[in-house]
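Sharing a structure here in structure tokens format.
With one protein chain held back, the other chains of the complex are shown just where they sit.
Chain IDs A, B and C follow the sequence of writing; residue 1 opens each chain.
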Amino acid sequence: MEIRFFGRLGERIGREIEIEPPPPGCTVGELRVLLAALYPDAAEELASMSTRACIDDTIVGEEAAVDPARAVEFFPPVSGG
Amino acid sequence: MEIRFFGRLGERIGREIEIEPPPPGCTVGELRVLLAALYPDAAEELASMSTRACIDDTIVGEEAAVDPARAVEFFPPVSGG
Amino acid sequence: MIDARLADAPIDAAAELAGFMAKLAGEGAVVSFVGIARPRTRGGARVERIFLDHHPRLTLRSIEEIATAAAARFQAGAIAAVHRFGAVRPGETIVFVAAAARHRRAAFEAADYMMDRLKTDAVFWKREDAVDGVRWIEPTDADRAERARWSE
Partner (left out) sequence: MIDARLADAPIDAAAELAGFMAKLAGEGAVVSFVGIARPRTRGGARVERIFLDHHPRLTLRSIEEIATAAAARFQAGAIAAVHRFGAVRPGETIVFVAAAARHRRAAFEAADYMMDRLKTDAVFWKREDAVDGVRWIEPTDADRAERARWSE
């Protein structure tokens, strides 16, 4: 499935990665743990609650279900313009 | 001597008039009375203290001496831009 | 850099902004205000023209004083204030001001200050020629209240 990263996270990991679909029932919170294992350099930011998760252009909480067909995006705090 | 008027007064009397030099020692306050007699339609505005007198680009008071060689200008309240 | 001018022909606000920005030296924030002659009086009558009577020297001097005060008070690196005089048609630009500063707050305040002062203190005598009559205008209570915000 597709995962996208923006800002500092995008620079560190890349804008978009393709990962194996996580097991059914996986939540956004669990996805963070999975990604942190793949990218230990970015683990702290991936775990931080100031990094928001977004599915279908909507910010979602930690309990949101991950659907392999819908990309999950991770946003560090926005800087403003 | 030259007398100039601005704004509403200029419209009523004209921008510039030439009058006989007033007697020596004439003050601005006395000049107002003299002009009010010449232009009764504008007498009230000429007498009003909201109409300021100006000599050599400087606002002057009622006791300022009138020098026939230096034009006196009368300003109604400014409107701003 | 202070640019205070009177204009006897329509002001091109975009060209003024371009000229102003071309002279900047590293300021990060530019605020401009454009005032446009209104098509209606307060009472709703159609305005045919505004006539701005002015003094051959004191009018420009009053604008220069306001621009200089704005630059000093808000540490604006560049200031422009351009004002029409004479006959102005509805829809024409009657005033353009711009302020440049390092930070946006100062630029906003400098432009705001200049406009509040121009609307009350600039040496003009304004006549509104409308279809229902001709009126000499004085600053409104709102104008005076805005002006009073900046009193020390």
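Here is the rule we use: contacts are C-beta pairs under 8 Å (C-beta built on N, C-alpha and C of every residue); 3 or more make two chains touch, one makes a residue touch a chain.
Keep in mind that this is a model prediction, so the values were computed, not measured.
Colleague: List the neighbours, among the chains on screen, of the chain that has been left out.
Modeller: A, C
Colleague: Among C:Leu24, C:Ala72 or C:Ala148, which residue is in contact with the omitted chain in the full complex?
Modeller: C:Leu24
Colleague: In the complete complex, the non-displayed chain touches which residues of subunit A?
Modeller: Against the missing chain, subunit A presents residues 6-8, 10-11, 54, 57, 73, 75-81.
Colleague: Since one chain isn't shown, list which residues of subunit C touch it in the complete complex.
Modeller: On the side of subunit C, residues 13-15, 17-18, 21, 24, 26-40, 104-105, 107-108, 111-112, 115, 146 touch the unshown chain.
Rule of thumb we're sticking to: only the chains that are shown with their structure count from here on.
Colleague: Can you work out the whole-Å distance between the CA centroids of subunit B and subunit C?
Modeller: 28
Colleague: Measuring centre to centre with CA averages, how many angstrom lie between subunit A and subunit B?
Modeller: Their C-alpha centroids are separated by 79 Å.
Colleague: With chain centres defined as C-alpha means, what is the inter-centre distance between subunit A and subunit C in Å?
Modeller: The separation of the two C-alpha centroids amounts to 52 Å.
Colleague: Pull out every residue in subunit B that's touching 2 or more other chains.
Modeller: none
Colleague: Any chance you could list the residues of subunit C touching two or more other chains?
Modeller: none
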